[in-house]
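Mind having a look at this structure? Questions to follow.
Presenting chain A:
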Amino acid sequence: MNPDAVFVAVLVAAALAVTLGVALGWAASLIEPDADSLVERIDALLPQTQCGQCRYPGCRPYAAAIASGAAEIDRCPPGGDATVRALAALLDRSPRPLDPAFGAPKPAQVAWIDEEKCIGCARCLPACPVDAIVGAPRQMHTVITAQCTGCELCLPPCPVDCIELRPVPAVSLRYRQPRAA
Partner candidate 1 sequence: MRFDTSPAPHVIAGYTVPRVMFQVLFALLPAGIAHVVLFGPGLLLQLSVASVTALLAEAAALRWRGRDAAPALRDGSVLVTASLLAFSIPPLLPWWLGALGTALAVLLGKHVFGGLGQNPFNPAMVGYAILLVSFPAEMTRWPVPMDVGGTHTWPELARMSFAGFYGADLTERWDGYTGATALDSIRNGLGMRYTLPELLGRGDIAGAFGVRGFAWINLAALAGGLYLMTRRIVRWHIPLAVLGGLLVPSFIAHGLDSGIALGPTLQAFSGATMLTAFFIATDPVSAATSDRGRLWYGAGIGLIAWIIRTWGGYPDGFAFAVLLMNLAVPFIDRYTVPRIYGRQP
Partner candidate 2 sequence: MAARSTFPAGLVLDAHKQQACGTPIVDLPLPRQVALALDQGSGYGAEPVVAVGAAVAMGTLVARTDYPFASALHSPLAGTVVAIETRAAAVEGGRSVCIVIESNGSDRIDDSIRPVADPDSLSPEQLTQRLRDAGIAGLGGAGFPTATKLASARDRGAQTLLLNGAECEPWICCDDALMRSAADDVVRGALILRRAAGAVRCVIAIEDDKPAAIAAMTGAIERQRDAALKVVVVPAVYPQGAERQLITTVTGVEVPADGLPADAGVICQNVATAAAVARWATRGEPILSRVVTVTGSGVAHPCNIRAPIGTALATLVAAAGGYRGTPLRLIAGGNMTGRALASDEAGLTKAMNCVLVATRDDIGSRLGAVELPCIRCGDCSNVCPAGLLPQQLYRAALADAHDALRQLGVRDCIDCGLCDYVCPSQIPLTDRFRDARRRLNAAEATAQKAADARERHELRTRRLQETATAEQQAFESVRNRARQPGDDAAGGKS
């Protein structure tokens, strides 16, 4: 065989490899999945209870952990199986059951403060991840039901156990029950 031909072939192959490699690298940089946008998309599927049951300080940190591969998608009891399925679809993985180590799913709930028992210690205020408790020291506290995510983070700090979680009233749609005066 003509050594020149071999040389030319090797040269052409090498040139092709280099050119295509550069082109591919350039193309990849164009369509590279933006890590931040992936976190955003994962975060959008999480229920935003900010409860920390996944052992991350909120939904977005957990989303970042999922995106980086540091955490599995089975750690979110408030989202339940529906969230796991949505995450699995987004990340193209197979859905898996929730990991019971992180708690069991519960129906939607909101915190409610027994205003008779509340001593106005204000310890629950900083615990709330969404600022849904209104109050001040020595003033009675109350929960803004519409904002409460039911994360239960206000329970441990309360010294008198005056906070309880109640099931969310059925979503009222068009119909609004009239109230007696």
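The definition used in the following text is that a residue touches a chain if its C-beta (ideal position, glycine included) is under 8 Å from a C-beta of that chain, and two chains touch if they have at least 3 such contacts; residues count from 1.
On how the list was made: all candidates are chains of the complex that A comes from, given by their letters.
Predicted model only: the values in this text are computed from it and were never measured.
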All of 1 or 2 belong to the same complex as chain A; which of them touches it?
2
Quick check on the complex: what are the chain A residues that touch candidate 2?
43, 46-50, 58-60, 108, 129-132, 146-147, 149, 171, 173-181
